[in-house]
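Okay, so here's the structure we're looking at.
Here the complex is missing a single protein chain, while all its other protein chains stay put.
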Amino acid sequence: MYHKNTRGYKAFWVHRISGLLILGYLYLHLVLLSAILLPSGAAHFNAVARVVEQPGFVVADIVLFAIIVVHALNGIRLIAADFGAMIRENRLAIWLTMGIGAVMVFIAVLMLLPHIVG
Amino acid sequence: MAAESPIKTSPESEKTSSTPVSWAWILQRFSGLLLLVFLGGHLWVEHFMNTSAAVVASRLTHVVDDSLDIGLLISVLYHGLNGFRGIIQEMLPEGRGAWLNYAVFGLGLITVVWGLDILWAFWYHQPFLTL
Partner (left out) sequence: MGVLVSPAFSDFVGYEVRVLTVTIRIARSNGEQAFVVETLAQQTVLDALFYIQNELEPSLSFRCSCRVGMCGSCGMVINGKESLACRTSLNPLGAEVTVQPLRHIPVIKDLVVDMEGFFSKYRLVDPYLKPRPGLVNPIVAPPSGHLREEIDLGLECISCGLCLSACDVVGMVPEFLGPAALNRAYNLVADVRDDLAEQRLSMVGQSRVGVWQCHTHMSCVEVCPKNIAPTRAISHLKRTLIRRRITGHRPRPMPKVQRIVQEEV
């Protein structure tokens, strides 16, 4: 009733859920690209492309990018641990992944901002 | 090896999965590292804005872009579906995952064909398999 989980356990669930979300997005991505498979596919494809350039979809893209960055950086941390690196420094390693991830997402926001507000 | 070894091993346990678990483990890491390259390249090359079928088709005339997309398709499907398989297998009781391997492998194969068909549509301006 009292138990409180460690940061490694929380990171584990973040990794799992982000991974499943990315896998789900992969299939969504394929479904949207499949517009090209329809008869006169190029026209359908271009129509889909115009829709997903709306500001709301660009914001969703940034969220997707953040999820990918979290999964990728945490994966690097786990591979490092498999080589015996950053195990005792796990706390620092998790802070590093979050810090680097925040910077990367910030850069993505700066790059995509014209497409959201403009 | 000492003949009177006191440690009992059960090699059957390793066989419950059709892929030996150590291969699945190392390939998961390897495909993850490949994804850093492929997905990074994918996000960098694609600007996602003002795209159209013609833009994508002209991009896919370059062999580097083709290999980037095919490599991404295969590595992301291996990494994602193998991770998914691991999550499901962990929830199943011991030795109940044999069908799962075939199901996930089949799903992966279908998805690779699907993805290649989309690329085919850009290469030859009409898909190999039409919807």
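In order of appearance the chains are A and B, and numbering begins at 1 in each one.
Methods note: a contact is a pair of C-beta atoms (placed from the backbone, for glycine too) under 8 Å apart; a residue touches a chain by one contact, two chains touch by 3 or more.
Please read these numbers as outputs of a predicted model, since none were measured by experiment.
From the set A:V48, A:L78 or A:L112, the residue in touch with the chain omitted from the display is A:L78, counting the whole complex. The omitted chain makes contact with subunit A at the following residues, 1-6, 8-9, 11-12, 78, 81-84, 87-88, 90.
Taking the complete complex into account, residues 1-2, 5-7, 9-11, 13-14, 16-17, 20-23, 25-26, 90, 94 of subunit B touch the chain not shown.
The working rule: only the chains that are shown with their structure count from here on.
Between the CA-based centres of subunit A and subunit B the separation comes to 17 Å, rounded to the whole angstrom. For subunit A in complex with subunit B, the touching residues are 16, 19-20, 22-23, 26-27, 30, 33-34, 36-39, 41-42, 45-46, 49, 52-53, 61, 65, 68, 72, 75-76, 79, 82, 115. Every residue of subunit B that touches subunit A in the complex is listed here, in rising order: 29, 32-33, 35-36, 39, 43, 48-54, 56, 76-77, 80-81, 83-84, 87, 111, 114-115, 117-118, 121-122, 125-127, 129-131.
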